[in-house]
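One protein chain is absent from this view; the other protein chains keep their places.
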Amino acid sequence: MTHKVAILGASGYTGAELVRLIAQHPNIEIAALSADRKAGMTMAEVFPHLRHMDLPVLCKIDEIDFAGIDLCFCALPHKTSQDVIKALPKDLKIVDLSADFRLRDPAEYEKWYGNPHAALEQQEEAVYGLTEFYREEIKSARLVAGTGCNAATGQFALRPLIEAGVIDLDEIILDLKCAVSGAGRSLKENLLHAELSEGYNAYAIGGTHRHLGEFDQEFSKIAGRPVKVQFTPHLLPVNRGILATVYVKGDAQAIHAAFAKAYADEPFIELLPFGEAPSTHHVRGSNFCHIGVAQDRIAGRAIVFAALDNLTKGSSGQALQNANLMLGENETEGLMMAPLFP
Amino acid sequence: MTHKVAILGASGYTGAELVRLIAQHPNIEIAALSADRKAGMTMAEVFPHLRHMDLPVLCKIDEIDFAGIDLCFCALPHKTSQDVIKALPKDLKIVDLSADFRLRDPAEYEKWYGNPHAALEQQEEAVYGLTEFYREEIKSARLVAGTGCNAATGQFALRPLIEAGVIDLDEIILDLKCAVSGAGRSLKENLLHAELSEGYNAYAIGGTHRHLGEFDQEFSKIAGRPVKVQFTPHLLPVNRGILATVYVKGDAQAIHAAFAKAYADEPFIELLPFGEAPSTHHVRGSNFCHIGVAQDRIAGRAIVFAALDNLTKGSSGQALQNANLMLGENETEGLMMAPLFP
Amino acid sequence: MTHKVAILGASGYTGAELVRLIAQHPNIEIAALSADRKAGMTMAEVFPHLRHMDLPVLCKIDEIDFAGIDLCFCALPHKTSQDVIKALPKDLKIVDLSADFRLRDPAEYEKWYGNPHAALEQQEEAVYGLTEFYREEIKSARLVAGTGCNAATGQFALRPLIEAGVIDLDEIILDLKCAVSGAGRSLKENLLHAELSEGYNAYAIGGTHRHLGEFDQEFSKIAGRPVKVQFTPHLLPVNRGILATVYVKGDAQAIHAAFAKAYADEPFIELLPFGEAPSTHHVRGSNFCHIGVAQDRIAGRAIVFAALDNLTKGSSGQALQNANLMLGENETEGLMMAPLFP
Partner (left out) sequence: MTHKVAILGASGYTGAELVRLIAQHPNIEIAALSADRKAGMTMAEVFPHLRHMDLPVLCKIDEIDFAGIDLCFCALPHKTSQDVIKALPKDLKIVDLSADFRLRDPAEYEKWYGNPHAALEQQEEAVYGLTEFYREEIKSARLVAGTGCNAATGQFALRPLIEAGVIDLDEIILDLKCAVSGAGRSLKENLLHAELSEGYNAYAIGGTHRHLGEFDQEFSKIAGRPVKVQFTPHLLPVNRGILATVYVKGDAQAIHAAFAKAYADEPFIELLPFGEAPSTHHVRGSNFCHIGVAQDRIAGRAIVFAALDNLTKGSSGQALQNANLMLGENETEGLMMAPLFP
């Protein structure tokens, strides 16, 4: 049986990545693609790398007949997303890739995003989309909120450790390095090739990055007490890939064991042998997450690494993984392609 | 029915690319992987991006039992390839990715490669592997010689024009820009990141690049008279992608029409609207070739562009496309993945 | 004696490059920096790499007292430049880096730039700024029009050959590869890191690039008859550097000899030994231009290469070189720094 899906916001990178992935899926058909400012254009005009595909012409959202749609991917900007989703049919299955439905507490949402939430009803029903940890809820969810790409990476590196109680919850430092596609296709000076390539820097320093809202919510929930991590993102001159270097206090072997147990049956999480560090080179374009653990020379301290592709496992791949569950498909369908290297 | 294949020389980039592609193929199973100097290692050690796959341990060639192998991909260096293939079972289907069996005339081989050919019998039976132009021969071939990646690009841009008689055969200039993975995984100073990135240059200038042997052979054969092109390759600081900018004399509209006719039914060749130029960004990691034609401001002169991924359409993708034909599979099986962008 | 200069349009790349170069000049002092939309900001805010320098705060043009200025660099966008320069004091020495005063014939200007010229009087007095070929005129000029960066590269590769009569004037093909900084600091989608890196493509194809106006003007003037070249620029994923690959018909040794003669005493032009190709890696950040000549395998055909840094020799370095002549300074003052490699 073929499921018909719509992708709203198909002219951005996560939209294009969804199309790339779904092209490999035997049971999903793209029935509609929206892009308000580019309505009327073909995908080949907006993304020439999809030129060979037979795809619907880009349209406006209100031109879509959602009656024939089984599931809708919403790849719109934050804030826009809540307005749009509020107006969609109440029984339409939705995977949202924006930040709008990630935070459970409206006050937290307003604190991190600066505006009151405009779709409180939908926010309440939304399930957090980190598949490996919300699998059962996602299967029966109507609305799934995809995680932030940085937030996903940090959580893969920390959730099993908080769960297992093997690290000091007050001493967690997340030094994160992200690729530029995480910033989307927006025209900003610091995203220009001439500004970004050949160098790197931290940004959103001092605990101001919005994905901290997700870390706070999820880690505190697991721990049953407030957990606040330190988090410094860095912008790197590559197009895809996030590497989290996480400094924790705890026994490195116990940490490795906690991962081994938690991820034993996960199809997309690869735990490296003890003492090895992953590389973003080796997850590029794929839905895999590689995790490594090392013992520091100082006893009782360990370093955890997690690497994934921000556009795939960190966003559109995760979205398809969730859609598979919501549609009753095999969770890995369309997602087992190997990374592109070199 | 599942076909069992062996990949000889699996520790190089074209070997890894074959594994990546075959991983998507429903009817091919990798039964053996060889890499002489790395025998005994796992693919995960040599190529960590393939860590999630269940693959045979790397072995030496003579450890492979070819009785159970339906087809053998040979991704060995030039010269080694002819020695190895000469010793393989005479009824084993082989797709060779090296340069060893591309040239029909042993004298031409010796002229361009500097040594007498050591496997003349096999050379004689080999079929040239540019699928779109040798499809029928390949279907019944035992040994197919994959083309050079530059040679493939240039031929996609020129064969239909020579065939159709729409260009001046004595005035063809091929200015070609190639990515670094075409040079393989070899340790050479000019391939270091610090030497190669942030700049570019021509190499093998003045008509000395070995792929000229293929151009001469193929273009002269089509034309029924000697055709010699000018060919200048340039090395660019990217990992994948070849762009050929071809300067020809002829009517640009007739040229575009000749492409339209020649490639009308080709699944992997995309002809752009008249006046548009392709980009290597849009074929990356895929088996597609994008072709564009523009009219110069000087009457009677046209510029033809061809873009493809040297590791995929230029090498391992082409090899799988040929293997599909040799094994009775659908030609496009395992090869329809969309390019990776960004 | 210290010369006081103003730089108009200091918030763009060519403005910043002028500041970098002048910082090394013993006899030039930067007295004023303008940037209309960023007036009131410091250069450290706009260009943090200049943080260590003691520079004037950015101001609006009309806040500058030109009475104390010996020479004004105008690094404004095309079209704006002619309006601004028309209003500047009539005796102020000016080096313009825009395209506005490069073309002698107002009709040619309008043809290539799409609007009638608004400062015909200044256009008439302007001297074309390719120092090596207009040295004497520049010494006594009031207004010098800096060349286009592509135009400069092509002319270094062709002027001595046209002058010496050693090539066929009807068969010149300029295949040019340029870095992204040539497009300036403007917010365009195709200049984003995610769009530009890891690939390359041609643009302005078919003889539509504006620098053709300069080629036509200059080459025809030298030849004493109309000369039209073919010119295809390509955009490459690097920040600095232009490589011109020029296909000509003529004797390669005679071509090399013509360069040797023409550039024997030039401090910034380096002619490579016959048969060697230059690389943009080796001119990066410098005012040097490297030139190479190779004989093609087809008799009577040669390939000429020219490499330079578009921001330095192609723009701001050339501007300082001209300013030195106009101010009676040594032509090479402030310009002999070695390229940055790696």
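Order as written gives the chain letters A, B and C; numbering starts at 1 within each chain.
Keep in mind that, in the parts below, a residue touches a chain if its C-beta (ideal position, glycine included) is under 8 Å from a C-beta of that chain, and two chains touch if they have at least 3 such contacts.
All figures in this text were calculated on a predicted structure; none of them were measured in a lab.
In the complete assembly, the contact with the undisplayed chain comes from B:Leu191, out of B:Leu191, B:Ala204 or B:Leu327.
When the omitted chain is restored, the residue from A:Val95, A:Val238, A:Ile255 or A:Leu320 that touches it is A:Val238. By the touch criterion stated above, the residues of subunit B touching the omitted chain are 13, 180-181, 185, 187-189, 191-198, 237-239. Panel shows subunit A; residues 173, 175, 177, 194-195, 197-203, 205-208, 212, 228, 230, 232, 234, 236-241, 243, 245, 247, 275, 277-282, 284, 292, 294-298, 301, 303, 305, 307, 342 of it touch the chain omitted from the view.
The chain not shown here touches subunit C at positions 13, 16, 19-20, 23-24, 47-53, 181, 198, 239-240, 268, 270, 272, 278-279, 281-286, 288, 290, 336-342.
Just so it is clear, only the chains that are shown with their structure count from here on.
Farthest chain from subunit C, judged by C-alpha centroids: A.
The central chain here, found by comparing per-chain C-alpha centres with the mean of all protein C-alpha atoms, is B. Subunit C has its Cα centroid 45 Å from the Cα centroid of subunit A. A separation of 36 Å divides the Cα centre of subunit A from that of subunit B.
Mean C-alpha positions place subunit B and subunit C at a centre distance of 39 Å. Within subunit C, residues 194-195, 197-198, 237-239 each touch two or more of the remaining chains.
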